[in-house]
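Note that this complex is displayed minus one protein chain, with the remaining chains in position.
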Amino acid sequence: MSDTVIAPSQTQRRFPLWRNPILWLFLLLILSCAMWLFQGISGNYDFILMLRAKKLGALICVGAAVAVSTVIFQTVSANRILTPSIMGFDALYVMMQTLLVASLGVAGFAALASAPKFLLETGLMTGLALALFGTLLHRGARDIARMILTGVILGTLFRAGSGLLARLMDPNAYATVQSVSFANFARAQTDVLSIAAVVTALALAAAIWLGPRLDVLALGRERAISLGLPHARIVILALVLVAILVSVSTALVGPVAFFGLIVAGLAHMISNHMTGGARHRVLLPVSALVAITILVVGQTVFERLLGQQATLSVVIEFAGGLFFLWLLLKGKIR
Amino acid sequence: MQARKKILIGLSLLIFILAAISVFIGVAQMDLSDPRGMMILTVSRIPRTIAALLTGSALAVAGVVMQQIVRNRFVEPGTAGTAESAALGLLAVTLIAPQASIWIKMVAASVSALIGTSIFVKMIRKLPPREVLLVPLAGIVLSGVIGAIVTWIGWQTDMMQFIATWLMTGEFSGVIAGRYELLWIAGLAAGIAFFAADRFAILGLGPEAATALGLSPRAVMRLGLAVVAVVTAMVVVSVGMIPFVGLVVPNIIARLIGDNLRAALPVTALGGGALVLACDIIGRVIVAPFEIPAGTILGVLGAGIFLWLLWRPARPSKAAAMGPTDV
Partner (left out) sequence: MIEIKNVSYAIGGAKILQDINTVIPKGSVTALIGPNGAGKSSLLNLIGRIEPLQTGTIDVDGQNVTTSHSGRLARTMAFLGQHTAVASRLRVSELVAFGRWPHCHGRPGPEDHEKVADAIAQFSLRGLADRFLDELSGGQAQRAHLAMTFAQDTPWVLLDEPLNNLDMAHSRILMRKLSDLRDAGKSVVIVVHDLNQAAAWADHLVAMKHGRVVVSGAPDEVLTPDWLSALYDTEVQVLRYADRPLVLSHV
């Protein structure tokens, strides 16, 4: 990711407040959240506000999780075309969920309270993701195309695996698994919202702490090591964060495929344009704000104005897929 | 050529055994002395067996043709937008003219599969020629984009259940006499590919070599695209897309006996038929009396084999890398 290598004079340069993208994006976000909460509200205020606030909380968690996990993953893999979901992370989460149901039995699984269940899933997911994608990133570093293709096929394998498992458990109830190939922002699983919010907040704090180290990591493995960064440890920590954040977003709304790609692309563009650099302490908040704003505005438009609850994710998928193809055709594989 | 004969005989035997198993297992007990037993045999079991064989063979052959057209080993109709395009065409006809006959639906699905695949072939010419693995990647994402359009329309029009059967899981439990015959057209298209085997093999040498030998690369490519589109459309319309058959079978056969298509295509066809029939049988017995679609089993099995193909140790010489894809 050579384009994030920036001259020291640029990184040190103070930029005026009005050029701070975080400020503007934050204002925009407040505006869109207000619109989401109060647009066309009538009747039972408390009830509707509560419902909308819950959904908003889910969107905020998902947006932040997708954006931050994608930016970190792109830095770790030194590649702007990769996202955790393109590499099959969320499919892995879905399959792991199915596996848990299979091993604990439907009744046993349902008996678990939602918070411990979520923590168990996230923990398992982190272990699996580290084992699998840590190896893949290590082995595939020289052949990016093969690594991406492997991730895509792993994703297919996990999805097909979940489908097969679900049918083996209960041949009639396969619809539940079939329906999770796209995210559904309208029907967020708000029962795990509070624990998800806590986990997201912790992970975000860790990501911000990691920020300057990620800046060094972006210079490449050799230089990072020669600058004294404990490279292997930082990579593992970054992958752990990615796995946790993907667990959050997948648990809440399902797999999101190309959303992260768009968001990370936009975040890099905005922060390069406005601050003349791409330091992670700017990049991470910007990407999160962009992601949440897109989700909130998009969901307001689709759910309230167009009356189509389920289609935002499909539209994002479509646009993200086109964006990915465009990147490929422009030869921007790295 | 000895190896080829052995494989050919082995596969034929395997198919014979599989077909026998396929005819005699199922939920309904069959007694051939009883007219009802005969009916199960002729209306359900035999058509189902034939449908699985036809689907597998035709998809495997379509995979080979596709790989020769784009000169890349890692593509197949399921990862090049072909199946999704066929579904889009089918969806359009179903919405615009719900009363249209099956023939019109078939033609619409074929034509739109043809258009989608042509877009893929045009698109990959713009990819950096040395990056062999970008071609399947672009194909998979293009499939996703077209699939997103199909899903969106499906949601708007409440047609998701049809789309799920066309695209997600090919299965043969719905096959009875009178409802699978379109697959013979897929078989026919695959047969045409056999007669043009040498032409496709020459196209695989590259457009320069084809022109030098007096062939029109464009004409051969059009024929190939037509074969791929028709096969895929027929499969999508009648049983639903079955993933990875067109990819793993041709790759394994090419490893065993090479790409001289005239010799390899019959083996590939038998291999595809055997694989799909075997998966259908597994799906029928594993959770009997329920069924698991053959497409679901192949999704897991095929993805696994694909990963192995991707990461297997390189062959001795550096020339093992695939050629450029400048079609």
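Here are some notes:
For reference, chains read A and B in written order, and residue numbers begin at 1 within each chain.
Assume a residue touches a chain if its C-beta (ideal position, glycine included) is under 8 Å from a C-beta of that chain, and two chains touch if they have at least 3 such contacts.
Keep in mind it's a predicted model, so treat the numbers as computed, not measured.
Touched by the hidden chain within the whole complex are the displayed chains B. Considering the whole complex, the residue from B:111, B:205 or B:307 that touches the absent chain is B:205. Among B:35, B:178, B:214 or B:289, only B:214 touches the chain that is left out of the view. The chain omitted from view is touched by exactly one of B:72, B:165 or B:268, namely B:72. Those residues of chain B that touch the chain absent from the view are 67-68, 71-73, 197-198, 201-202, 204-209, 211-216, 254-255, 258-260, 262, 315-317, 319-320, 322-326.
Quick note on the criterion: only the chains that are shown with their structure count from here on.
Touching chain B in their complex are the following residues of chain A: 143, 145-146, 148-150, 152-154, 156-157, 159-161, 163-164, 167-168, 171-172, 178, 181-182, 257-258, 308, 310-311, 314-315, 317-318, 321-322, 324-325, 328-329, 331, 333. If you check the complex, the residues on chain B that touch chain A are 74, 123, 126-128, 131-134, 136-138, 140-142, 144-145, 148-149, 151-152, 155-156, 164, 168-169, 243, 286-287, 290-292, 296-297, 299-300, 303-304, 306-307, 310-311.
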